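Structure incoming, see below.
Heads up, one of the protein chains got dropped from this complex, but the rest are sitting where they should.
What follows is chain A.
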Amino acid sequence: MEWLTLTIDGREVSVPKGTTVLDACRMNNIPIPTLCHAPELTSAGACRLCVVQIEGMRNLPPSCVTQATQGMKVETQNPKVRNARKVILELLVANHPLDCMTCQKMGDCSLAEYAYDYGVTGEVYQGEKRNLPIDSGNPFILRDQNKCILCGKCIKACSEIQGKSILDFSHRGFDTQVGPAFNLPYNESDCDFCGSCVSVCPVGALVEKQMVGKGRPWEVSKVQTTCPFCGVGCNFDLNVKDGKVIGVTSNPDAPVNGKALCVKGRFGMDMIYSDNRVTTPLIRKDGVLVPAEWDEALDLIATKLGEIKKTYGPNSIAALSSAHCTNEENYLMQKFMRAVIGTNNIDHCART
């Protein structure tokens, strides 16, 4: 691998060829604020918050889309750069509701974090503000376009992670919005509700509806786990407050799935505390389902299957396995049917 040496804020650093200036900084613990950048998405270079000064370059180039070159001299914190970032943040905050106290994103909001860092007040540019309706017509995603900073990450997540391309920009200039075609609410669009858009939103424009009012980021502990819904093995973080799961968020380090999840994994956690949940085996006695011990239930199943096989032959028995199970469990199921029962009558819900 070819390595390059460049100078960042007077410090010499070496990075592999093909590294962006942003990554070169982050590899060396030099903080650069970003809003539209996400490692798993292609870079748009749109928010312009990551601008730096590079010797010999016109204007202030955005570090996320500028390739590091041999001998490059980069300044990331000089007054000119910090002033430019502050102006950009002031512009964003001037067109952003300042209801942070009640915002679900408080404590996890990139805009708030950088505004604090750069001493932004939101008072410099007073003027027109957006006033768009809130989209709350679906059970999963709460969308407040007034908080949207138009970074475009949700659009990229929809097309590049989920492959659906439901979202795009509409209108122009100051009136620019993000949304499904014709600005339909999410529930009237072709949205799968995978929530990838929510997982990349840096502000409170897209939040998990189920978690609203349930807890603040600093009250929540994140427990990494594997999704039980199917055999893919997606990882995510259970958000736990006071011993209770209040929701699910993507874990960017999830080895199988990254930030991607499906609607069940991300939003299907309410079953944990459902009253309808079956917690013990049930045996029908005199027409009524009665709770039973596992031993009793398994004995009963073994006896019944044995009787049927003996009386009617193995091909009178069939099994349908489930996507809820892991690959290993599904393998065991077919092995059981073929080797123990002696039939090929085995199928799977995902195949039918």
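In this text, a contact is a pair of C-beta atoms (placed from the backbone, for glycine too) under 8 Å apart; a residue touches a chain by one contact, two chains touch by 3 or more; residues count from 1.
Going forward, contacts and distances are computed from a predicted model.
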Would you kindly match the missing chain to its UniProt protein name, picking from "NADH-quinone oxidoreductase subunit F", "Phosphoribosylformylglycinamidine synthase subunit PurQ", "Lactose/L-arabinose transport system permease protein" or "Cytochrome bc1 complex Rieske iron-sulfur subunit"?
"NADH-quinone oxidoreductase subunit F"
From the listed residues A:W3, A:Y116, A:F169 or A:Y331, report the one that touches the chain absent from this view.
A:F169
Based on the whole complex, identify which of A:G10, A:G56 or A:G127 touches the chain you can't see.
A:G127
Going by the contact rule already stated, which one of A:L41, A:I54 or A:L92 would touch the omitted chain in the full complex?
A:L92
Specify the residue from the set A:R48, A:K209 or A:K241 that touches the hidden chain.
A:R48
Tell me, which residues in chain A touch the chain that this view leaves out?
43-49, 51, 59-60, 62, 65, 67, 83-84, 87-88, 91-92, 94-95, 124-125, 127-128, 149-150, 152, 168-169, 171-176
